[in-house]
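A protein chain is absent from this complex, but the other protein chains hold their places.
Chain IDs A, B and C follow the sequence of writing; residue 1 opens each chain.
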Amino acid sequence: MIEELGTNDQGDMIINVGPQHPSTHGVLHLVITLHGETVKKVEPHLGYIHRSIEKMSESLSYRQFSYVTSRMDYLSSHINNHACALTVEKGLQIEIPGRAQYIRVILDELTRIASHQLWWGALAMDLGAFTPFFYSFREREMINEIMEETCGARLTMNYIVPGGVMFDIHPDFQKKVKHFLKEFKSKIHEYNELVTGNVIFQNRTKGVGYISKENAISYGMTGPSGRGSGFICDVRKLHPYEMYNQLQFDEITEEGGDAFARYMVRIREMEQSMNIIEQLIDNIPEGDFLAKTKAVLKLPKGDYYTRVETARGEFGVYIISEGGTTPYRIKYRSPGFSNLSALNDMSVGGKLGDLMATMGTLDLVIPDIDR
Amino acid sequence: MFLKEYFKTVYQTLSSLVTGMRLTGYYFTHTKEIITQQYPETKPVLADRFRGEVIMPHNESNEHRCTGCTACELACPNGTIKIVTKNEINAEGKKKKAIDTFVYRLELCTMCNLCIQSCPSDAIIMTNDFEHSVYDRRLLTKVLNNPGSKIMEGVE
Amino acid sequence: MTNEELKMKLEELFPGSTFEEETQWLTLNMEAEGFKPVAQQLRNNESFNFDFLFCLTAVDWKTHFSAVYHLTSTALRHTIVIKVKIDKNDPAVDTVSDIWRTAEFHEREAYDLMGISFTGHPDLRRLFLEDDHVGFPLRKDYEDPINMIKL
Partner (left out) sequence: MFSLEKLVSIIQAWLQSTLGDPWAFIVVCILVGLAAITLFAILGLMLVYMERKVAAHMQIRLGPNRVGPMGIFQTTADTLKLVMKEGLTPDGADKFLFNLAPFMVMIAAMLILAPIAFAKNFQIWDISIGVLYVAAVSSVAVIGILMAGWSSNNKYSLIGAMRSAAQIVSYELSAGLSILAIVILSGSLRISDIINSQADGWWIIKGHIPVIIAFIIFIIAVTAETNRAPFDLAEAESELTAGFHTEYSGMKFALFFLAEYINIFIGCAIGATIFLGGWMPFHIGNWEAFNHIMDFIPSSLWFIGKTVFLIFLIMWFRWTFPRLRVDQLLNLEWKYLLPISMVNLLVITLMAIMGWYL
C-alpha cells in the first residue's frame, strides 16, 4: 500500500504527512516525496473519515437526508442543508415564503463569516502563529451564540428544512446580528495588523502554491481558492438562488493565484458577507417561515441538480429520483474534493513549509472531501 | 538607490513586526479582555432552543402526552427511538393502544429535531442538558416514560 | 449559446445524438464507445469551450451503469449534461482526466465506489477504501452484513 521503504531510487525521502498531523486539520493523509526540503510529489490518501453519506442518503427520506450533510462540511453546515432543501423544493416546486428566504440568506452569510474566521485562525496556526486563532474564535463565538439561539445548535444545525426553516428566528436575532456586525467591524483591523501586514506572513504566502487560471478551472477549483486565481465562479452571482440576484455585493477575485491571493479573497469576502447581511437584516418581511408541505415528500421522477456557494466553493447536490420517498441516487459535489486534487500541482517545487501554507489557504475540511 | 531600498525594506519589516507586537502587548496588559469561561464553576447560559436531549415531560399526576403513534420513530433518521406499545383496556371496557416503553438511545441521537417536529401531540421536547457523559454506554439507552405513567386525558 | 443552439450544433457534429426532454440543462445521452471524441470536441471546439467539469458521477441503473458528466463553459456560460451508458458486465469508459484535470480524482472515486474502470486513467486505484476491499459500495446489489445497518 504505502511505501514503507522511506526512500525511492533517486534518494528522495517519502514522508507520510497525516493522518495524524497538526496541519492536515483532521485525517487527511498525504504521502509526500521530499528532495531535501523540496517537495517533489504530493499524493493524497483519503477515506479515513469516509462514511458513504451518498449510500446512507439512499435509504433516508427527503426530510431526513439533509441532516447528514451538516456532517460533511461542518463549517458551512447551514449552506449544505440549504442546498439539500433547495433541491427538494425544486423537485416539489414549493414556493418558499419571503421571510424564510431572508433568514436563510442571512444565516448562510453568517456561516460563511464564521467559516472564514476559523480558517483565518487555522491558517495562522499552520504558519506557526498561535495567537490569531484565539482572536478569531472570540468573534466566531458570537456567531455561534446567534446560531444557538435561533437554530438550537452551534455547528450541525439542521435548521433549513424543505419548505423554509424549522423555527422562526429568535426575538433577539436582529439585535444580536447587528451587534456582531458592529463588533466585528471594529475588530477586523486586528486581523490585518496581526497577520495580513506581517512581513513574515507575506513572505510565507506570496508566490507560494501558485496555480494559473486555466489550471484552476481544469482542476475545478471553486470558491475563494478558485477566485484567488481569477476564476469567476461565485454561484451566488452566476446562478443566483433565493434572493441573491436582488442584493448588491461584489464577487471578490484576485489575480495572484498564490496563497496570498487566496488569503486576500477570503478576508475581503468576509466584508462582502457583512455587507449582504446589512442589506437584509432590517428588512426581514413578516409572514410564514415554513411553507405548507405534504407529510411525506415524493420527488417526481427525474434529475435535480442544485449548486450553492459554500465557504469553500461550489457545492452541488445531484438527486436522481425514481418517484419514491427516498432518492434513487444522490451525489454531493463537494468543493474540497476538487480543490484538493490541485494540491499536487500547486505544491511541487516548493518547500515543505510551503505545502502547509498551500494547504492552509485551500481551506480543506476533511469530512467534506471524504463524505 | 540600492541602499535606500535596502533600508526601506528593513524599516518596513521592523514596523510591521512592531505593529503585531503592539496588538499582543495590548491584550497582555489588558486583562479585562480575557474571555475564558471557567466551565464547571460558571455554567454556560444556553439558549432555550438549544438541543441537548429528548425528554418526555410528565405532569404532577405522572401523565404524559404520548399516544404511541410512532411518528417520531419514523421521522428519526438513525433509529434512535423505539416505541413499544401495548393494548390497554380503559374504563369503558374498550381496547386502546398505549405506549409501554418509549426507548430513546442517546448515543445514536444527532439532535436533528425531526422527531420533535413530527410529533402531533407535543409529547416529547428537547432540553438544554448537555452533560451526557457516563461511565457505561448502556446508561445512554433511556426509557423516557416514567414507570406507571399514563396518557393525559384528552390527548388523542 | 442557448440550449437550442447547442442542440443543433451537437446534432450537426455528431449525427444521431439523443437528448433527454424536460431537464434542467441540455442532457445528451450516449454510448460508451464514442464518448472520448465527443468529450474532446466539447472541450476544444471554440463554439462549445466546455472547460469546467463541475460534477462527475456514476449511477447504477441495475441493468446498466451510467456516468454523468456536468460540464459548463466559464467563458460562454452554457451548461451541458452528458450521460454515458456503460455496460453492466464490463463497466469501462474512456477517461477524461487528460481533458479536465479534476476528473482524475472524480474518476478514482467512481471507480472506487461504483467499480467503473476508466480506460487510460493514469493512476486508477481505490481512493477512499482499502486497496484490498471487495465490492463496490454504491452499487445497488452491494451487501455488507457488518457495516450496513438496516433501519
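Heads up, the rule we're going with is that contacts are C-beta pairs under 8 Å (C-beta built on N, C-alpha and C of every residue); 3 or more make two chains touch, one makes a residue touch a chain.
Keep in mind that this is a model prediction, so the values were computed, not measured.
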Worksheet item: The chain left out here touches which displayed chains?
Response: A, B
Fill in: Options B:Q38, B:N87 or B:S133, residue touching the unrepresented chain
B:Q38
Worksheet, complete the sentence: The missing chain sits against chain B at residues 10, 17, 20-21, 23-25, 27-28, 31, 33-36, 38
Worksheet entry | Interface residues of chain A (partner: the chain not displayed) | 6, 13, 15, 21-23, 34, 37, 124-131, 133-135, 138, 194-195, 198, 200-201, 203-204, 351-354, 356
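By definition in this document, only the chains that are shown with their structure count from here on.
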Practice prompt. May I ask which two chains are joined by the most contacting C-beta pairs?
Written response: A-C
Worksheet item: Measuring from the mean C-alpha position of chain B to the mean C-alpha position of chain C, what distance in angstrom results?
Response: 41
Worksheet, complete the sentence: Expected list for chain C, residues touching two or more other chains, is 151
Fill in: Set of chain A residues in contact with two or more other chains
none
Worksheet entry | Interface residues, chain B side, partner chain A - complex | 12-13, 16-17, 19-20, 22-24, 35, 46-47, 49-51, 75-77, 110-114, 117, 126
Worksheet item: Quick one: in the complex, what on chain A touches chain C?
Response: 1, 46-47, 50, 52, 54-55, 59, 214-215, 217-220, 222, 231-233, 238, 302-305, 307, 314, 316, 318, 320, 328-329, 331, 333, 337-338, 340-342, 345, 370
Discussion item. Taking the touch rule as given, give the residues of chain C at its contact with chain A in the complex, in rising order.
Written reply: 22-25, 27, 51-55, 57, 59-60, 68, 70, 74, 77, 81, 100-102, 104-106, 109, 113, 127-131, 137-138, 150-151
